[in-house]
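Dumping the structure here so I can ask a few things about it.
Missing here is one protein chain; the remaining ones are kept as they sit in the complex.
All chains are identified by letter, namely A, B, C and D, in their written order; residue positions are counted from 1 within each chain.
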Amino acid sequence: MSDTHAQSVGYVQRSQIPPSPPPATEAGAVRWVRENLFSSTANAIMTLLGLLAIYHLAVWALPWILNGVWNADSLSECREILDGARGACFAVIAERWNQLLFGFKYPSTEYWRPTLAFVLLLVSASPVLFSKLPRQLLVLTALYPFVGFWLIWGGSIWVPVFALLGIVAGYYAFKQLERQSFAMGLIGAVVAAALFWWVTGFVIPDLSRIIPISLPEVPSRDMGGFMLNLILGTVCISLSLPIGIVLALGRRSQMPLIKWICVIFIEFIRGVPLITLLFVANVVLAYFLPPGSNFDLILRVIIMITMFASAYIAEVIRGGLAALPKGQYEAADSLGLDYPQAMRLIILPQALKISIPGIVNVAVGLFKDTTLVSVISMFDMVGMIRGPILASTDWNGVYWELFIFAALLFFIVCYNISQYSQWLERQLDTGHKR
Amino acid sequence: ATLDDVKARGTLNCGVSTGLAGFSAPNANGEWEGFDVAVCRAVATAVLGDPNAVEFVPTTGKTRFTALASGEIDMLARNTTWTLSRDADLKFTFIGVNYYDGQGFITPKALGVSSAKELDGATVCIQTGTTTELNLADFFRVNNISYEPVPIETNAEAQQQYLAGACDVYTTDASGLAATRATFETPTDHVILPEIISKEPLGPLVRHGDSEWGDVVRWSLNAMIAAEELGVTSANVEEMSSSTTDNPEINRLLGTEGNLGEMLGLEADWAKNIIMQVGNYGEVFEANIGESTPIGLARGLNAQWTDGGLLYAPPFR
Amino acid sequence: MQVSDEVAIEIVNMNKWYGTFHVLRDIDLTVHRGERIVICGPSGSGKSTLIRCINALEEHQKGSITVDGTVLSSDLKNIDKIRSEVGMCFQHFNLFPHLTILENCTLAPIWVRKTPKKEAEETAMHFLEKVKIPEQANKYPGQLSGGQQQRVAIARSLCMRPRIMLFDEPTSALDPEMIKEVLDTMIELAQEGMTMLCVTHEMGFARQVANRVIFMDQGQIVEQNEPEAFFNNPQSDRTKLFLSQILGH
Amino acid sequence: MQVSDEVAIEIVNMNKWYGTFHVLRDIDLTVHRGERIVICGPSGSGKSTLIRCINALEEHQKGSITVDGTVLSSDLKNIDKIRSEVGMCFQHFNLFPHLTILENCTLAPIWVRKTPKKEAEETAMHFLEKVKIPEQANKYPGQLSGGQQQRVAIARSLCMRPRIMLFDEPTSALDPEMIKEVLDTMIELAQEGMTMLCVTHEMGFARQVANRVIFMDQGQIVEQNEPEAFFNNPQSDRTKLFLSQILGH
Partner (left out) sequence: MLVNDTRYRSITFQVVALILLAAAIGFLGWNLMRNLALLGQDISFEFLGEPSGYDINQRPIPYDSQSSHLRATFVGVLNTLIVAFLGCITATILGVVAGVLRLSNNWIIRKLMMVYVEAFRNVPVLIWILIIFFVMTAALPPPSAFRGDDPDSSMLFGAFAFTNRGIYIPRPIWEPGSAIVVGVFIASVIGVFAYRRYTTRLLYDTGKLLPRGWPSLLILFVPTLLVFFILGQPISLDLPALRGFNFQGGTQIRGSLIALWFALAIYTGAFIAENVRAGIQAVSHGQTEAAASLGLRPGRIMNLVVLPQALRIVIPPVISQYLNLTKNSSLAIAVGYMDLTGTLGGITLNQTGRAIESVLLLMLFYLTISLSISAVMNVYNARMQLKER
């Protein structure tokens, strides 16, 4: 050792320096502006360009929005009111509000039904979306399909009630037989439910006559507007979940035939645009159904969109399954659980949890894609705008207002869902690190 | 069979266009109105006795045939031209003609065009999936002039594109042009060119292979035409049917004599109901597209044969 | 610590290939009830594969494995039977992270053994007490330390009341402090007379509890002996080399 | 192991804030050429921040840092100069995974020092030999073990022929077996007289090679001393507490 430190009396700090506030350049707005807007020349230029862009956008859009006319019966009346000034004619939205939301055929006295159904949807979806809510609320979720169906389509209340009871019957049969084997349980459940429905099928008409609780029936064809987008979105996503799970499991199966069936199905569906599948629904599907069966267009479209969504969901879930460590499968095996048990109790609960953000993304994409049904002349939100509204003499020529309204509506829904999925991803992330 | 289906269902699914003023368009209350719509209502009245027992299914030029073929609709009443290939190849049965038409052009007056032959280099809006699309190609090829087609799905969009100046000319059936022009802010700024470049017999159609149903639709239309010829109107039909008249054909038509209804599988008073609730051909024409309406079409070819037109209902016997 | 004459596991001339790779060659091994066997050997020598074959997690291609009189064949019934006789603990615990500790332990008894839930929970608590973490029963695996997790994994296996336990390097993923608590649990188990096959490099453990130490290399059983003899007087050169490495460091 | 009088690094009254959080307070530190300093202290005490400031990876807001006579200012030239004098090794190696080991080592010499490739490769091989992995030169980082990767990272820094090396917990992400190989490399480096600042909790290493051990807490240098004195006779209570924890376990 050199002698520099030979004597080396330990240097010991005796007192603690209290933390002092950072220098002015390091705090507050000054620092923020310097760091975020003017940290370099290039940055300053970009800031100015950005401000310029915002300014121009504002100068161009604000008067148009602020001058907007909210009360008029036609575009020409709007123009009269504006009297040459630049301004939007939002009156079209006010006047066609109901049509935009519900289509032009849903009976106007019944608008409360889809509205209520929508509110209930939010309520019953929340226990699924937020795992902090009490689990008992899941009962609501389970009941919702029947309530929602009844509210939107109407008809005798006994139809959804017995449908629900049938499912309950199936569930009990499943619970009874499940102990023997999952397959038995499944078959038993299907048989029990089918039997129940078959038997009650005879009772319903009489019952409906004796205890007539019913809402006016609204045929599928009369659904339209944003409501149709929402219906297609929710129905197809919910239906595609179980199918997607089956496909994903199939694709990971060891059995080559089953694996290839699933691979071909998934790749085929993912390889073609949704539009062509809608064409299939529109013009081809009927050829493949038994002669004389008369599926209406909405049903056919739901079938095709569900197939479409399930292929995408299958891929998401496959990712979730692949993310599970192999040890989980082995541990389940070594405990003696059989395949259905291992999947149901161990693998799927975990895989699905990992997949939720992906599933939500698919759901958002699918919800946006429901607008494509306007191409096969269904009157969803976009179809309403392109068809009856723009075609009407009164509103011929209002583009911006209507499309911005539609875009805004979709934006609100999709943005919130994707924010939710990001929130969930963060949530899961921390959950992992725990 | 379709007839039984319709009866069982209690409503008639009838394909109409997505909106063509005077022919088929929902009014402010969402009720469908128009000349084509009346045919649907007539059939519904004949079969179900209720002109409102119709579910109108809007179709575009492109989707109409698939809608019919797939069974989504029971009949199509949508200014559809009767052509051989549609009959023989697409396997549909046209049950008659409710409007004799031809393809025309509309163009802004400001362009100063007076004949379709002067349209060299023009941009033309057309509805796709129609005969007009094919006629147009033929017309320009035969006359050896060029054009630029702008394919469009619906009449409404075509109208928007045309009015915005995205095309110089809009071409479709002359009746459609008149109807469309009537909805313009200033119809007088636009001229319909004199050339009519094709024959467009427009009529309702049904699927091949169900002649029974075809007969019902065919004779519902014929009943309207015959009623006009025989002078039966919605105003006097009640009176005429209350007792047998001197004219046996009227009696057969209104079901007070013979069993024509039964032959079709309908009630005896089917035609009476049509005339009472929908009106005869002339009444429907006048109410929807006639000269007193903004569309203002003259009867022309669509007058009764007795008046020099082509309308000629086969005998009710 | 008694070893009975009864044969618990009998492996005769067993061979296994992965594709064309011959992992296990001519394995002959007889384990008597109550025996505690430690298997060691260099990495890749096939130790894990051997014990995974006993549990039917891997299929073997030649030879026979008989567990408690049941021949391991491709019949699912037999496989189920053997798995319910044989418990297994993995290196990475493989607890089910979405279930609480208690649920982890009761899952198999309820669904495989069809034990009523209440009874299963009692059993589970019994074994959790045995591994000294009854108070964690309602936590999730992610909230436990590695050592605790491995003890839960042992308890989970025990809940199926296996007659034989297999351990695959149960301590190698653990920090030194935690190793001890797991080994203690295993020693206790051994003292109760459980038949155990344990892949481990914890030589202290081997000395203390094993009846026999088996040394594997390149898919073969190279040497087997009682612990003292094995450590003090290895026969094969390979064993010597291996022991010098493992004890030296 | 000679320490010259020449000053390699001089830090005077340096302060740093993250936003309003005062991470480093009044740091005064003089490092002589050839000195080997070990910095220790509880987590979050600002050790990493301190050595990252020396390398200009973080800006300091008050006080001055002089490296080899160059004052660290916001002038890019100075930063470049200092960085070419100072090598740094990170806890997580931070090798470039898309380049081979050799490319990792030659990248900076070629592009920063403008050394011809051939020469750069020779130098790289020289240092790779020094860290005892010349045979891995054409592999990719992902193909190496953690210990090997860290040694490559050291070689990579050395290829720039720095006069000072900074280490930020170079062994804390490694398995015990690998720690030794990395420490050996560092000891060798120390013996050649490299000026080193090393954040580490390997007290054995500190005893063996350090001239001075610095103990930091809450952004301050609380105590510094020769290793023997530091370990055997810590002055401050905080140091005592810290040492009792770290050595006890």
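To be clear about the criterion, a residue touches a chain if its C-beta (ideal position, glycine included) is under 8 Å from a C-beta of that chain, and two chains touch if they have at least 3 such contacts.
This structure is a prediction, so every number in the text was calculated from the model and none was measured.
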*For the chain that is not shown, enumerate the shown chains it touches in the whole assembly.*
A, B, C, D
_Which residue of B:122, B:193, B:217 or B:253 touches the chain not shown here_ = B:122
*Quick one: say which of A:17, A:30 or A:54 touches the chain that got left out.*
A:54
*Footprint of the hidden chain on subunit B, which residues?*
61-62, 65-66, 69, 89-91, 108, 110-111, 119-123, 128-129, 133-134, 136-138, 140-141, 147-153, 160-161, 164-168, 207-209
*If the missing chain were put back, which residues of subunit D would it touch?*
55, 57, 80, 83-84, 86-88, 90, 92, 94-98, 107-108, 110-119, 139-140, 142-144, 153, 156-157, 160
*Going by the touch rule given at the top, which residues of subunit A touch the chain that is not shown?*
35-37, 39, 43, 46-47, 50-51, 53-54, 254-258, 261, 267-268, 270-276, 279-280, 283-284, 286-291, 364, 368-369, 371-372, 374-375, 382, 386, 397, 399-400, 403-404, 406-407, 410-411, 414-415, 418
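We take it that only the chains that are shown with their structure count from here on.
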*So how far apart, in whole Å, are subunit C and subunit D when each is placed at the average of its C-alpha atoms?*
44
*When the C-alpha atoms of subunit A and subunit D are each averaged to a single point, how far apart are the two points in Å?*
51
*Please give the residue numbers of subunit A that touch subunit B in the complex, ascending.*
76, 104-105, 219, 221, 282-283, 285-286, 294, 296-297, 376-377, 379, 386-388, 390-393, 396-397
*Which of the residues in subunit B end up touching subunit A in this complex?*
5, 18-19, 21, 25-26, 30, 55, 57-60, 63, 66-67, 69-72, 153-157, 159-160, 163, 183, 185
*In the complex of these two chains, what residues of subunit A are touching subunit C?*
179, 325, 327-328, 330-331, 333-338, 341, 345-346, 349-350, 353, 431, 434
